[in-house]
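The structure appears right after this line, and notes come after that.
Of the protein chains in this complex, all but one are displayed in their positions.
Each chain gets a letter, A, B and C, in the order it is written, and its residues are counted from 1.
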Amino acid sequence: MAEHHDQHGAHGAGHDEHAGHHPNYKKIYFTLLGLLVVSVVGPVFGIVWVTLISAFGIALVKANLVIQNFMHLKWEKRIAKWFLTASLVLMALFVGGVSVDVLNHEGNNWENIAAQAAVERGLAAAAGEEVVEEEAAEPVDVGFNAPNMFNLVCASCHGAAGDGKGAAGLALDPRPANFTDPAFWAERDRARIVNVITNGGASVGRSPLMVGWSASFSAEQIEQLADYVETFRPGA
Amino acid sequence: MIPQASTYAASIDNVILLIAVLVGFWFIAAEGMFFWLIWRFRAKEGVKSEYLEGHEPHVKKWITWPHSLVLVCDVFIIIGAVQVWYNVKQRLPDDADATIRIIGQQWAWTFQHPGADNDLDTADDIFTVDDLHVEVDRTYIFQLQSRDVLHSFSVPVFRIKQDAIPGRSIMGWFEPTQTGEYDVQCVEICGIGHGVMAARIHIEDAQQHADWIRSASTGTAQ
Amino acid sequence: MAHTATAADTHHDAHAHEHHGPQGILKYLWSTDHKMIAMQYLFTGIAMGLIGAYMAYVFRMQTAFPGVNVPGFGQVSPGEYNSLITNHGTIMIFWVAMPVLVAAFGNFLIPLMIGADDMVFPRINRLSYQVFLLSAIVLIVSFFVPGGGFGGAWTAYPPLSAVAEYNQTNLGSSLWLLAVALEFVAFLLGGINFITTLMNSRAPGMRAYDIPLVCWMIVIASILFMLSVGPLIAGAVMLFFDQTLGTGFYDPARGGDPVLWQHLFWFFGHPEVYVVLLPAIGITIDVIATFARKKVFGYKLMLYTTVATGVLSFFVWAHHQFIAGIDPRMANVFTITTLLISVPIAELCFVIIATLYGGSIRLTTPMLWALAFMAEFLIGGVTGIFLGASGADIYFHDTYFVLAHFHYTFFPIAIIGTFAAFTYWFPKMFGRMMNDTLGKIHFWGTIIPFNIIFIPLFVLGIGGEHRRIYNYEHFPELAGEGMFMLRQIATVALLVMLIFQVVFFYNCYVSWKKGEKAGKNPWKANTLEWTTESPPPHGNWPEGLPNVYRGPYEYGHPDRKEDYWPQNQPS
Partner (left out) sequence: MAFPKPQATLRSATGIPTGRLAVWWLLASEVVIFGGVLGSYLMHRLGHPEWAEAASHTNTWIGAFNTFVLLTSSFTAVLAHQAAEKGDGKKAAGFLVLTIGGALTFLMVKSYEWTVEILEGFTITANGFWSFYYTAAGLHALHVIAGAIIMGIVAADAYRGRELQRVELIGIYWHFVDVVWIFLFPLLYIAK
């Protein structure tokens, strides 16, 4: 059996070739502690570039000391260095490719309104200013008005006349509710209308296509919508 | 193919055609060679296969030459694709006639038209759901936004398509070249109602468009 | 050197079952033999494949005949439709293509082909399968929780996937994500095993260029997987926190960014294509070399090209996001890298085609599958150019054209490649030959319907029809008569293809029971797995592990009377 007997076990070939190269671990340990002190003290000066060097420059030095001496990468075969380097290079590639979209808040023909607003809000709060509830997070403020909102959002399925004959609703099964139908009102009360607008059709065993709107509208606004829906009630 | 209804639809179709010709050539050449070799070198009694490393220069050229030619074809495709891309996505026309805002939400499109004064975000803006009205031969810039999840605004006859991302405002442009009424689709899956998130685009001539603005402003539209 | 296990492991000792260990089915579940683990992966993969095929059947019926009461399922609601397409994609990629091509054949072939008695870490190997099995169970459970299975497409773009109010599958989406994450862990464990085994445990005399290409390909695929999946695991943790704890990593209103997930996903997602493609190409080239009795045309060329493909595959990810909201300037960079990757891929195809030159081609069933892989994959390859070129992608993005392109790459990879490998190595796995006639019936019964399914979908895509839409009635132009007909043709072809799979399972059963005894080397092939018994016993070569004297593809050597020359023959 032609096995590579010399190359296994605790003291295999991989070790033998760097036997005798062991660094003075104690010295490296105390160097690391010294560097730690420097990195903690660095920000005391309050100068940005000193902090950057003392924090990240020293982190690199420390990591390098640990990797080379404690992990013995200095004496490892080249192949291990290659694939560890490859993984780091890939991360640099990833950050490089993604930062154009994620780090920046505006670019060619686009801007990240929500992020810009979040930055402004946050900086204002940090400066101790009154936090103004920004409307910018909402893409457009068309003002709330129950009939308008019904026409904007609900009418595509329920129809502007509330008859369940909106363009998108024509092909749905089950059909969108017809608010002009007396049978519809026979078994429903206001609490149920509010509940369905808030939590969606699935919450009462009806079509899940009717989603809950609690994320978009306040309870007060949903009440107004329910009021508007009740205006379709025959004889109302 | 479906009709070309925007100024850049033809250029996008031309890139597709360019690619079709180039890769079609390679496809036919490769498949032809492939089946010919299978037929030519089918097992015959008493004939032993040839012993070829594939690294000899006189045979290796059968790989290296096609391979260089593929690279040349790639260069043509890159040039064609990037030109069109620049025109459609990267630049915005300086002299746009109007700006509209398109807002996606589960599962409807809201279109904010500039209205009679042709300025967005004024009191006479016209909001419609699932019906976009534009005038033929005018250049439009659109601002694409989303209220909840990702949507994608696609007008197949224009060949335009752009995702809407919540929190962002993404700009694009188009210029319709023929009147008619066409499909607008959401093409990024956006939940249960993705399949019903359809809208219509109405491309009107100047007279019809003015009529529509007038009727919509007085509240009789839709 | 003391071969000692930890106390916790001695319970499940490989030899213990001979005396007091687990009996019956547990004997198979607790085995550490690489061949047994390969079988576990293979059969789990096939079972999941049947589930995925069933899903395809249900939603294709719905698209072709909207509102029909699908036999075996019933009415398909829009939510169910989304859930079916999502899980069909997820299952076919993560629970069929990867376990079968990478894990099953990697486990079966790597030790046998490099002359080792097992994987280097048999117990980690077993753990890998068990985690994988757990992930499959979690995924299946996710279909049946309240609210149903996750329906946000296999790409799971937030905020749809992150917020329960939007996707309405609160539990389903969390379980889906958990299953995918567990599956990644399983393949990380398996991948480390494959890579280390190939790097360290080759038979004496086997140089880097004596390793069969399929082993190289599986290992390069594992390396790609390991180096690309990390960001997605990190992203999945963040998405999971968004779903369960309510953090805002992907919520724009709270400083997060949905586009980040797209990058995290596709940074993995594109190399993932090559993770499953490379093993299939490796299988194809090995099968073609054997049945063309031909040395691979340019072994080193092929190997370097594969490495180049692997490296380039990390530079192209954003071509999936051209119109998904990335900065348009970046699209130019990614168009260039994407079209550049066509060069090495074209070269791989040229090498396979050139290998046929001067051969003595025998059209056995495995050879038919391997040739079909090449012929069909070319279609998938050339249609990819349309999508990689940014200008053309504006139109084709998210249409049926993408879907057809994607299936013209993945079907050859996951199905045709698997059948090529399965029929080729069946004699080694079970010790008996498969029935060639039944094999050919099954071959034609799969290949012809396959083309009839997906060529109409190309046409639909060119016509502007978009995927993931459960009912076209809302789109007057796109729901035209011709379009409907094309969808129906595709669905009928799918039914025909599914019916023909019965032939395959029948053939497997009959051949396994009554097939002709295979002997050690029925195909007269060179690689090491054909030098031991069929099926190989535990330890693979009871009489001692082989030594290697030459490369794996020495067919038709002029100095020899026979046209093959096994790797382990001294001269």
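In this section, a contact is a pair of C-beta atoms (placed from the backbone, for glycine too) under 8 Å apart; a residue touches a chain by one contact, two chains touch by 3 or more.
On a predicted model such as this, the values are computed, not experimentally measured, just so you know.
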| item | value |
| --- | --- |
| For the chain not depicted, the shown chains it touches | A, C |
| Full-complex contact with the absent chain, from A:S39, A:N178 or A:S207 | A:S39 |
| Interface with the unshown chain - residue positions in subunit C | 1-10, 13-16, 111, 116-123, 188, 191-193, 195-197, 199-202, 206, 226-235, 237-238, 241, 245-249, 254-257, 260, 264, 539, 545 |
| Touch residues of subunit A, complete complex, unshown partner | 1, 3-5, 7-15, 22, 25-26, 29, 32-33, 36, 39-40, 42-43, 51, 54-56, 58-59, 62-63, 66-67, 69-72, 76-77, 79-80, 83-84, 86-88, 90-91, 94-95, 98-99, 102-105, 115, 118-119, 121-123, 125-126 |
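In this text, only the chains that are shown with their structure count from here on.
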| item | value |
| --- | --- |
| Subunit A and subunit C, separation of their C-alpha mean positions in angstrom | 30 |
| Junction residues of subunit C - those touching two or more other chains | 78-79, 163, 168, 252-253, 257, 259, 325, 328-329, 471, 474 |
| Residue numbers of subunit A (touch at least two other chains) | 108-110, 112, 114-115, 137, 168, 171, 208-209, 211, 215 |
| Touching residues (chain side subunit B, partner subunit C) in the complex | 1-2, 11-13, 15-16, 19-20, 22-24, 26-27, 30-31, 33-35, 37-38, 41-44, 47-55, 59-60, 62-63, 66-67, 70-71, 74, 77-78, 80-86, 88-90, 106, 148-150, 152, 154, 156-157, 159-168, 170, 182-183, 185, 187-196, 198 |
| Subunit A-facing residues of subunit C, complex | 1, 67, 77-79, 163, 165, 168, 199, 204, 223, 227-228, 230-231, 252-255, 257, 259-260, 263, 267, 314-315, 317-318, 325-330, 471, 473-474, 544-545, 547 |
| Interface residues, subunit C side, partner subunit B - complex | 78-79, 81-82, 151-153, 157-160, 163, 166-168, 252-253, 257-259, 292-301, 323-325, 328-329, 331-332, 335-336, 339-340, 342-343, 346-347, 349-351, 353-363, 371, 374-375, 378-379, 382-383, 385-386, 389-392, 394-399, 462-464, 466-471, 474-478, 555-558, 563 |
